[in-house]
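Attaching a single structure in structure tokens format; questions to follow.
Apart from one protein chain that is not included, each protein chain of the complex appears where it belongs.
What follows is chain A.
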Amino acid sequence: MLGNGVKRKLDDGEDGLEEVVRPLAVGGMSQASFTLQRQTVLNMSLMKLYGPRMGADLGLQRRVLINNIIRRIHDDFRQEGGVGAFFFSAAPPVAAAATCEDESYRQPPPPPSSFSILPSSLSGLTALDSCLTPASLLEEDMPMPPSPSPKDSFSSALEEIEELCPSSSLESRLEKPPPPAPPPLPPSPSSAGSFLTDFALDDVLFTDIDTSMYDLGPCPAPSGAPPSKMAPVMMADDLVRTMSGYGSAGPGAQNQPFKMDLAELDHIMEVLVGS
């Protein structure tokens, strides 16, 4: 069905090998120039999605197509197992907090019935596509999960953010009740944790890499890849969650301020996304 379609290959049997034949490397392009071009394409894609000039007027179609390119390159990175995969995934979700004011009103969803008559007065009120966070980017009228709060999702989200933002101290974070529900994990057979162990992550890795060029915004979460055809993908959220000790690490890991910030941001993201 739609949404998880992957193009059929001429030879359906080569699923596992399809990434081995690198695009454009076929035409005699050297490995170095392939890598260079891939990096260029990646940079351009990120600039298109999160650069200062673009944003709201980017249509959904372009966004989806650009996102798919980023997903593919990301997949490449993962398969090569290089550092690129890591810092690419770890593009900091700072923009999530920075742009929370832009976060738009999100209406309750139309009933998800299979045969709906759209009442004119209700539909069309859904949120715009001017937000810069990857989740809200594509999420103009996402059905809200049942929430314990009777308030509308946006005002309650704002309140939570206001509570979070002024203090980044450990205490305030710990006093807060845990988020109502952890965001649904992508249908990925391998957990984020196992991915990280593959790379023997340490702090040097962070300091060595200049991620400033990607500070424009968070990287999109490539969660739409169908598990059957593509290799499992890594979401930025997963990574952040893992680094902040959200899922697997022990409570001791949360004592470092750096990781603390990520946890805060992660929580803000959850609130904004409404998951």
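The rule is simple: a residue touches a chain if its C-beta (ideal position, glycine included) is under 8 Å from a C-beta of that chain, and two chains touch if they have at least 3 such contacts; residues count from 1.
Methods note: contacts and distances are computed from a predicted model.
From the set "Serine/threonine-protein phosphatase 2A 55 kDa regulatory subunit B", "RING-type E3 ubiquitin transferase", "uracil phosphoribosyltransferase" or "Pescadillo homolog", the protein name that UniProt assigns to the chain left out of the figure is "Serine/threonine-protein phosphatase 2A 55 kDa regulatory subunit B". One chain of the complex is left out; on chain A, the residues touching it are 1-5, 7-11, 14, 18, 21, 23-24, 26, 37-38, 40-41, 44, 48, 56, 59-62, 64-65, 67-69, 71-73, 104-105, 112, 114-130, 134-135, 138-143, 184, 186, 220-221, 223-225.
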